[in-house]
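Submitted below is the structure of interest, expressed as structure tokens.
Yeah, one chain of the complex is gone here, protein chain that is, but the others are all in their spots.
For reference, chains read A, B and C in written order, and residue numbers begin at 1 within each chain.
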Amino acid sequence: MIIVNFKTYLESTGKRAVELAKQAEKASKETGVNIIVVPQFADLAKVSEAVEIPVFTQHIDPIKPGNSTGHILAESVMEAGAVGTLINHSERQLKLAEIDAIVRLTREKNLLSCVCTSNPSISAAVAYLNPDIISIEPPELIGTGVAVSQAQPEAVTDTIRLVRKVNDEAVILCGAGISRGEDVSIALKLGTHGVLVASGIVKAKDPYSVLCAFADSALK
Amino acid sequence: MIIVNFKTYLESTGKRAVELAKQAEKASKETGVNIIVVPQFADLAKVSEAVEIPVFTQHIDPIKPGNSTGHILAESVMEAGAVGTLINHSERQLKLAEIDAIVRLTREKNLLSCVCTSNPSISAAVAYLNPDIISIEPPELIGTGVAVSQAQPEAVTDTIRLVRKVNDEAVILCGAGISRGEDVSIALKLGTHGVLVASGIVKAKDPYSVLCAFADSALK
Amino acid sequence: MIIVNFKTYLESTGKRAVELAKQAEKASKETGVNIIVVPQFADLAKVSEAVEIPVFTQHIDPIKPGNSTGHILAESVMEAGAVGTLINHSERQLKLAEIDAIVRLTREKNLLSCVCTSNPSISAAVAYLNPDIISIEPPELIGTGVAVSQAQPEAVTDTIRLVRKVNDEAVILCGAGISRGEDVSIALKLGTHGVLVASGIVKAKDPYSVLCAFADSALK
Partner (left out) sequence: MIIVNFKTYLESTGKRAVELAKQAEKASKETGVNIIVVPQFADLAKVSEAVEIPVFTQHIDPIKPGNSTGHILAESVMEAGAVGTLINHSERQLKLAEIDAIVRLTREKNLLSCVCTSNPSISAAVAYLNPDIISIEPPELIGTGVAVSQAQPEAVTDTIRLVRKVNDEAVILCGAGISRGEDVSIALKLGTHGVLVASGIVKAKDPYSVLCAFADSALK
């Protein structure tokens, strides 16, 4: 599994979000690897209409419909086509009680949940909340091109070991600095199910080729 | 001027956001009154394509393009069709330095800015930041059906008096509890340029008729 | 173990904090039950000098000495006499990454850590961060006089069961609504090591007598 977080880069905003999603879809269909795209809120509807691969939202708030101006309602992003959500990304960190409430909300709404964590003990804590996906991303490596799978392999293996003590089912990903196919294949050898990437794809000159290289590495 | 905040009501989410915006457009064209709609982020693109009246976003973050997962980028909502933004709504309150940074950002990007305030002294403070629109909304009246223009006329007139000491140009609105045409006409008599409404329209059985009544009152 | 949270009640501010702590000390010495007091920051030094029972602080921030105006430095509360800290009280909720950082900081500084949680799954999540004490307090019962041990016994037993899967050592308390000796004895029968109380003691006409009643119930 490869999750592509579009963040708030201009290269992945508006029309360019739709274009990037189409390239991700093409790479997914050719390689057979599950690729998920995560555009900004305002791009969810257009991206969801343009591609058949899963579209996640970057965040939802733990709210019910009503008086919440400026917040992200699950029902709204779902009607725009989102089938899942990132939760607690290091650039959008949440209170523990909010993470718990949002994971519960995703279960109630049949949304997939991907909780981002920054170290093994936080990953383990999150495992007990039963999200569908846990992605460990050491914040200090994000955007550096130095891959977590190579720079901190023990953060990845410790995460897997601790999570598996209490949770057999969660998909485990790793992220931060993933920029070459080799980073992906090492991530899988360490025991993860895939990677969460952003600038490595969004800022690439040819995102399609890089995604294919990532996907090929994931298949080996 | 009538600004209709869609908040996160189900009645104004997704397809229903587009429907509501069309009714606002119809009321605006028939009466000649300027009506602005403010849907959720995920609905901006569809609403903007469906109507010609101005579309605002409910919030933007004081960020530049880049590493801001889960945040609201001005460029993103603008490409989705937003021409303005609410700032500091009582349900999305901001730090003073953030309000200042967002108002500057809107000027740089040619977005219209509507800063929401909760009392006259806060309105006056905001006046010095030079937003395009200042809307006073006492939080305790929001959603009550008890109109600020009738329950707290002095909050409205004090706001106008203090704002005008330092700012001749800002459009001044009032909101909270506006539910009848009479509430609008009193708001105008008090010296405002119009109203910011939400549940009074969104939850109405026939939003079009209520908007026409509001607009008619605004014209008298 | 009985932890008495002084919160920000006037009855437990300043000189009255010192008086209340002395009564807690007297009850502790007479009954032999471990009683910990948790005054406000500004009262830590005076309370610590007045009593020999353990004094906790209500919060610390995950910071190092330096540029953090208005924040709570571990070294500062420790020099004022605190030997432990509450973390993530429902009235001072924290991000998951902050809870992790503060628990690590307490270990480094030899401070005792008491993380407050609001439901069994959050308690279990926290268990993996290895604090010294975990206290479950359903927020809806705080200050009601309806005891968690009687109103939600399954929240308490589920917490114990889930925490013990991964953590054999943490002291487990429960709180919210504890106001009678019976509430304490039920809490212990459910498997906890004691209670976290606030208004039940602070607002009592005779805090000493109530604490003795709590302590006697804890001994049965």
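The criterion applied here is as follows: a residue touches a chain if its C-beta (ideal position, glycine included) is under 8 Å from a C-beta of that chain, and two chains touch if they have at least 3 such contacts.
Fair warning: this is a prediction, and the values are worked out from it, not measured in the lab.
I'd like the shown chains that the missing chain touches, ordered by label.
B, C
Thinking of the whole complex, not just what is shown, which of B:114, B:129, B:148 or B:215 touches the missing chain?
Of all options in B:114, B:129, B:148 or B:215, contact with the hidden chain holds for B:129.
Would you write out the residues of subunit B that touch the absent chain, in ascending order?
88, 90, 93-97, 99-100, 118-119, 121-122, 124-130, 162, 165-166
Tell me which stretches of subunit C touch the chain missing from the display.
Against the left-out chain, subunit C lists 5, 7-10, 13-15, 40-46, 57-59, 63, 65-73, 75-77, 79-80, 86, 89-92, 142-143, 198-199.
Everything that follows uses one rule, which is that only the chains that are shown with their structure count from here on.
I need the common contact partners of subunit A and subunit C, sorted by label.
none
Please identify the chain lying most centrally, where each chain is represented by the average of its Cα atoms.
A
How many Å are there between the centre of subunit A and the centre of subunit C, using C-alpha atoms for each centre?
37
What whole-Å value do you get for the distance between subunit A and subunit B if each is reduced to the mean of its CA atoms?
34
I'd like to verify one number: the distance from the centre of subunit B to the centre of subunit C, where each centre is the average of its C-alpha atoms, in whole angstrom.
44
Which subunit A residues reach two or more other chains?
Subunit A, residues with two or more chain partners: 90.
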